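Yeah, one chain of the complex is gone here, protein chain that is, but the others are all in their spots.
Let's look at subunit A:
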Amino acid sequence: MEEQSYRLITAYFEKTISDEGLTQLREWIEESPANLAQFSETIQILEASKAYTAQPLNQQKSWVGIQQYINQPLKAKNTRILRYKWLAAAAILLAVCSTTLAWYKHMLNALTSIEYAEVSNVNGRHTKVYLPDSSVVYLSGGSKIKFAKGFDGKTRNVQLNGEAFFDVVHQAKPFVVSSGKISTVVLGTSFNVKAYSSQQKVTVTVKSGKVGVLATVNGKRKLVKYLTPDEQIEINTLNGLYAFGQTDAHAVSGWINNDLSFYNTALTDIAQSIEHHYGVHIDFTDPEQGHVKLTTKFDNVSLKQVMQTLSELSGLAYTQKGNQFFFTNTNQKGGSIMR
């Protein structure tokens, strides 16, 4: 029994415990104060030992070192390296010149009439977009933004369909992200907006600063809520119901570094994120199966590993046909043709 209890506590700590195990653990803790003490001491030890494993601080630096290493040609002589450097510098100069020239042309055009720039991503592609005011937008897969070139109006207006993380430069001119009837107004903050028109749902998460979320109802704009860091609002655009609460904004915006985290999220929603992120299609042979809620985290892992983890957690099997994945019930013996 002693080993069994340690096992349950470890599973509890790693959040992999089953419902059954949780009941068992609860009963065992209530049995005696000694058990409760064992529980809290064990958790404390696990937490401390987890803290022992730190996070790497110099990932970027390490990669640069490796890159230099693999880029150096074998048996290279000094003169050759120098010439390469000169060539590279010339190429960069040329690129800079041509892009600035193109940009000036655009600017000239913008003065005569309002021109819109549009950036869209297919599923599975990320881009980093620099806006005219030098704010940065990380645009997720299957997403699109549209904005007036030059931001000449009274507000800095960006239209979004899909998911994007905004890092907005502070200016007196308000920055407005509109996704359908919902708009998000800020002055200078960083926040994540998820608004795929196919999902009838808009989610706004604030990482820093203060953000106002407005809704257009019967042609009138009204404030829904102000959000502060680590707050999240989720609005159903069909029935207008909304819910807000605390969240970990770092985890929500993790997708820009290919880190996806889900907390108590329906498998259908997770599947949709995976579709946008990896550029695949995921279907369920039985739509009911998608309702199961999971908590999981993928830090830069391959698609194969993601699908395996989801399959293990949900107890569903999956089959792959090229770009298409199907989740099926492993022990299905029958079903309904009316679905």
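Throughout what follows, a contact is a pair of C-beta atoms (placed from the backbone, for glycine too) under 8 Å apart; a residue touches a chain by one contact, two chains touch by 3 or more; residues count from 1.
Convention: contacts and distances are computed from a predicted model.
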Between "AzlD domain-containing protein", "Sigma-70 family RNA polymerase sigma factor", "ABC transporter permease" or "G-protein coupled receptors family 1 profile domain-containing protein", choose the name on the UniProt record of the chain that's been left out. "Sigma-70 family RNA polymerase sigma factor"
Where subunit A meets the chain that is not shown, the residues are 2-3, 6-7, 10, 38, 40-59, 62-63, 65-67, 69-71, 124-125, 258, 277-280, 299-305
